[in-house]
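Quick one: this structure, given as structure tokens, is what I'll be asking you about.
What you see is the complex with one protein chain gone and the rest in place.
And then chain A:
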Amino acid sequence: MGLTRKILKTGRVAEPAARAGEVLPKAAGLSGSVQVRHVDAGSCNGCEIEIGQAFSPVYDAERHGARLVASPRHADVLTVTGPVTVNMAGPLRKTFEAMPEPRIVVAIGDCAKDCGMFAAGHGVTGPVSDVVPVDVHVAGCPPEPARIVAALRGLTGR
């Protein structure tokens, strides 16, 4: 009974939908269905927490047609966070190659763009665009969940 009362009392925790991002022409063929595979290429995990929030009940990216999946084979979109470390450059490239065409890469966070505070670190290869072609970049350190949802809406078009 406790759970029933909790469900009734909590009601809907989802906030009103965030503003939509610009629609990427490359994503037009996906027509409202985007499966996302995430790769942490060496991030501090700050961005991962925000991505987790973007798919949480509050921001709820699923209502716009985006869903996290367990395999790159199922994915249309690859989200990458962090400066790419030496050890993760290979796995990141392999993940990208395992995805079926057309594949879209979303770099999330400032580190993914210019390595942030980790630039010139001994274990860092470089930004994400050095390893795989980046289509969309979400700025912020870490970016707010609403910005991540907005970028995903730009891919689903909803």
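Here, a contact is a pair of C-beta atoms (placed from the backbone, for glycine too) under 8 Å apart; a residue touches a chain by one contact, two chains touch by 3 or more; residues count from 1.
Note that in this section contacts and distances are computed from a predicted model.
Set against the options "ABC-type Fe3+/spermidine/putrescine transport system ATPase subunit", "Succinate dehydrogenase cytochrome b556 subunit", "Sulfate ABC transporter permease subunit CysW" or "Formate hydrogenlyase HycD", the UniProt name belonging to the omitted chain is "Formate hydrogenlyase HycD". Only one of the listed residues, A:Leu30, A:Cys44 or A:Ala150, touches the absent chain: A:Leu30. The missing chain lies against chain A, touching residues 3, 7, 10-14, 17, 29-33, 35, 57, 60, 62-63, 65, 67-71, 73-74, 76, 98-102.
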